[in-house]
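The full complex has more chains than appear here; those shown keep their coordinates.
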Amino acid sequence: MSDRFSLHPQLLHGSPCLKNIITAVNVHHRLQNMRIGELLMAGQAPPVARAAVLKESTPLPDNLPQIRGYDFNQGLNHRALLQSFITTGFQASSFGLAVQEINKMIEKRLEPVQEECEDSDSRQSALGCTIFLGYTSNLISSGVRESIRYLTQHKMVDVIVTTAGGIEEDLIKCLAPTFLGEFSLKGKELRQQGINRIGNLLVPNENYCKFEDWLMPILDQMVLEQKTEGTHWTPSKMIHRLGKEINNPDSVYYWAYKNDIPVFSPALTDGSLGDMIYFHSYKNPGLVLDIVEDIRRLNSKAVFAKSTGMIILGGGLVKHHIANANLMRNGADFAVFVNTGQEFDGSDSGARPDEAISWGKIRMDASPVKVYADASLVFPLLVAETFAHNASRLIQEKKSD
Amino acid sequence: MSDRFSLHPQLLHGSPCLKNIITAVNVHHRLQNMRIGELLMAGQAPPVARAAVLKESTPLPDNLPQIRGYDFNQGLNHRALLQSFITTGFQASSFGLAVQEINKMIEKRLEPVQEECEDSDSRQSALGCTIFLGYTSNLISSGVRESIRYLTQHKMVDVIVTTAGGIEEDLIKCLAPTFLGEFSLKGKELRQQGINRIGNLLVPNENYCKFEDWLMPILDQMVLEQKTEGTHWTPSKMIHRLGKEINNPDSVYYWAYKNDIPVFSPALTDGSLGDMIYFHSYKNPGLVLDIVEDIRRLNSKAVFAKSTGMIILGGGLVKHHIANANLMRNGADFAVFVNTGQEFDGSDSGARPDEAISWGKIRMDASPVKVYADASLVFPLLVAETFAHNASRLIQEKKSD
C-alpha cells in the first residue's frame, strides 16, 4: 500500500508545509473540491500543491499581545502576577480586561465636571461616570460582602441592585455569624439540627430568630409612619431605613444609608424579609411597598448620568434590572459581568454582553467584559486591582464633593 | 528489573482478583499502611493478600435497577423509548425520576377530598395537591410557552411565578411573532437593524412598539380605577387584568385569568412592562403596585394547601420565590427542578434540591428531582409523559370542580 501512496519528497522535506497545503487546498477556489488524498495520490499533485502553498498565514496585527504567563523565577510579586493575567489567555485574560474596563470607569468618574449637583435622582449627576453595582444574595452571605461594604463605605459606587437575600443576609451578619461548611452536607441532617446551607456556608436558624426580633419593631414603626405621616414606602426606602437602624459599620446598607447610595430590590418580599412581612401583616396589617416609584428612581439614575458603568456579579434579577435601566439611556458605556451562567439555555443570566448590545442595554461602541467564574474567586482580586489601587484618588474625590 | 518484581503466579492467574486485592489492602486495618508494591515485592505478601481477598463486593440491594437503554431493534416506539430513560443513567434517569415525581403530584391531586372549597386564597385548597409552576422569561420567549399555556388552559397547575419578561413576552407574542436566529449573531449589527436577541431567538423592536400601543391605554385605565375605585394594585392583580385584556387563547395569562390561577411576579417592573410604566408615570403619574399583599397571597397558597408540588424551570427569583413560599408550610411534598445552574458558586439558582431540604423548603422525606438540562429540551417531553398522558383524568376533574 505505502509504495503507491507516497508523498513527494519535496512536500515533506522542503519548505512547503503540510499545514499550509491543507489550508491552501481548502481556500483556493480551483481546488476546493479536491481532497488531500487525491492530491497526494495523483502524479501531478505536488506542483499544484506547491503553488497553493504560496498562500501563507496572513500576518496578524502588530499590536496583538503575545501569550506569556508570569515567570516565578522573577520572585513572587502578586501585583505583577495579576498584571500578567491579561497575556495568560482564557479567563485570566478576561480578568485582565475586566480590570481595564473598571479602571476606565474610575478614570471617567474622576474627570472634572462643571455642572451643578442638586443631589436629586432626576438631575444630571455630578460624576463623570455613575457606577451601578449588582450582586446576588449568596455573595453577601460569602466574604465578598466585605469587598462590597468597602466600595459602599467609600462611595465608590452609586447605585446598587440586589435581591431580598442580598439585603437581609448583610443585616443578619451584624447579629450573628455565618460559618464555613461543605457542599455535600446532607440536607436532612442539617434540617434536624436547625442549620441552613448556602452552598458551602452554614447559617443557624438562630440567626434568623435574632433577625426577627430586630425587624419586627421596625415593621411596626414603618406601618405607623405610613399611617400617620403618609410615608409612601418603596423597597429602596425600606432598605435605606434598615441601613440606618442596623447602625453597624460592618453593614453594606449602613454605609449605603450614610452615603445616600440608593439600593434597589424590587422583589424585596422574596426572602426572610418577606416571611417577616407576611407574618407581621397578620398582626399589624396595612404596609404597602410600591415598586413603581422605585423603577422611576432607578431609571432616572441611568438616564441622567453622564456616562455609566455596570458591574454585575451573578445573574437573574440583578443582572437584568441594571441592564434594563441602562437601556433607558441607550446603553451603558462600560460593563463587567462576573458569573458562571452559560448562554446555551437562552437565559438572560448566562447571556454574553453582546446580547445586551442587541437590546441597546450596552452601547454599540463599548468593550464589555464577562469573566466566567465564581465571583468569590474573582471579585476581591478585581477590587484590589481597581478601586483599592485607586483608593486615595477616589476617596479624595469623595471628600471634595 | 522485571525478574525481581514479579507477581506471584497465584495472584495473577488464580481466582483472587487484583481489584479485590487492591480494595482489600485499602480497607483492612492491619494493612492500611502497606502498599501494593510492598506486598508484591515481599516474599510473604501473597498469602496475606490472598487472605485479604476474601473481602468481596457487598451484594447490592435486589431492587436496584440494572442499566439498560432502549433497544431500537424492537422498532421505534417513542413512549417506550422515554420509559427506558430511567434505566439509561445520568440525566436520562433524572428525567425518568422527574416523570415519576410529577405523576405523584398528579395522583395526589386527583385524590378525593371532602372539604368545602370557598375559593379563597386563605382557605384550605380543595385539591389534594397544589402545584406551583415557575419559569424564567426566556421559556415564554421560546416554544415552551405552548406547553405552559396548555397546563394553564386546562387548569393543571394552581399557582404561577415568573419574571416580568415571563409576562410581557407572552402578551407580545399575541401581537407579533418571535423568530429563530443564532446565538452568534453580532449585537452591533442587530442593534443597527432594531432586532433584539434572546439566545438564538430574535424579536424585532416593532413588537415592543405594538406592545406599547396596546399597554398604554390599559395603564391609563388602571390609574383611573385606582383613583376612582380605590383599587389596590399588586403585580398579580395587574397580570390578571392583562390576561383579561389580551383576550387571546394563545396567551398563558388569558387562561390564567379565565381559570383564576394567580400569577406572581414581584419584580414586575423589571422589563418592558417597567419601561412602559416608567414612561407612563411622567404622563399619568400615581400608579402604585404593592408587593406586600402579593406575598401574603402567595404564602397562603402554600400554607393552606393539602400537599404541594413545585415544578421550577430555570433559576433566580422564580426558583427562590416558590421554594420560600413552601418554607411557610414546612416544605413542599414534591419538587422537580429543571435548570442548567451549578452549585459550586453558592447560588440559589444552581443549588441542588438537598440544599432546600436544609432550609425546610422541601420536606425531609420528599424525593425531589433536579434535571440538569435546558428546559426547552426537557419540559415538553416531561409534559408529554405526565400531564398530557393523564389529560383525560385531569380535565375530567377540572370540569367536575
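Labels A and B are assigned to the chains in the order they are written; within every chain, residues are numbered from 1.
Here is the rule we use: a contact is a pair of C-beta atoms (placed from the backbone, for glycine too) under 8 Å apart; a residue touches a chain by one contact, two chains touch by 3 or more.
Keep in mind the model is a prediction, meaning the values are calculated, not measured.
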item	value
Subunit number of the complete homomer, 2 shown here	4
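Rule of thumb we're sticking to: only the chains that are shown with their structure count from here on.
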item	value
Computed distance of Cα centres, subunit B from subunit A, in Å	25
Complex contacts: residues of subunit B adjacent to subunit A	136-138, 141-142, 163, 165, 183, 185-188, 190-192, 195-201, 232, 235, 266-271, 274-275, 277-278, 281, 287-292, 294-296, 299, 314-317, 320-321, 324, 327-328, 339-351, 353-360, 362, 364, 374-376
